[in-house]
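In this view, the complex is presented without one of its protein chains, the others remaining in place.
Our next item is chain A:
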């Protein structure tokens, strides 16, 4: 669930998170994870705060945020469905399953349904290669998916 906060609150919460974590060695990734956990994405308003507190340039922080696939610059849908697209899942019909998911949701990868319910994302390996094809819905793992199970997952996500 993403909660859109007023700008001042973003700054305040960011400051608190940075204050809590900046004593770590190499604190930037833990800070960004925490911010994304808090807001559901990494708000633009957080970047200058992080940069100032860690004595980095804003460009450096932005460079890190955009390098990693996990960090979002915009809020995702209420649910995030990740489908594994890697080789082991391909060998068990993962491509076909992905097409089915796209058709059921009416969106492509990296898109969110118009009602804001589901964001569909590719993931390259969940480490469930011995029970392919696999998926992750809001952090919960699902394996050996067939059409019926995928439909159930999509239905759950749409609610």
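Criterion: a contact is a pair of C-beta atoms (placed from the backbone, for glycine too) under 8 Å apart; a residue touches a chain by one contact, two chains touch by 3 or more; residues count from 1.
As a convention for this text, contacts and distances are computed from a predicted model.
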(request) Pick from "Multisubunit sodium/proton antiporter MrpC subunit", "Sugar ABC transporter permease", "Copper resistance system multicopper oxidase" or "NAD-dependent formate dehydrogenase subunit beta" the UniProt protein name of the chain that isn't shown here. (result) "NAD-dependent formate dehydrogenase subunit beta"
(request) Among A:27, A:48 or A:75, single out the residue that touches the unshown chain. (result) A:27
(message) Looking at the full complex, which residue from A:15, A:107 or A:131 touches the chain that isn't shown here?
(response) A:131
(request) Would you indicate which residue among A:15, A:76 or A:141 is in contact with the undisplayed chain? (result) A:141
(request) Write the list of chain A residues that the hidden chain touches. (result) 25-30, 32-33, 54, 60, 63-64, 67-71, 86-92, 123-132, 134, 136, 139, 141-144
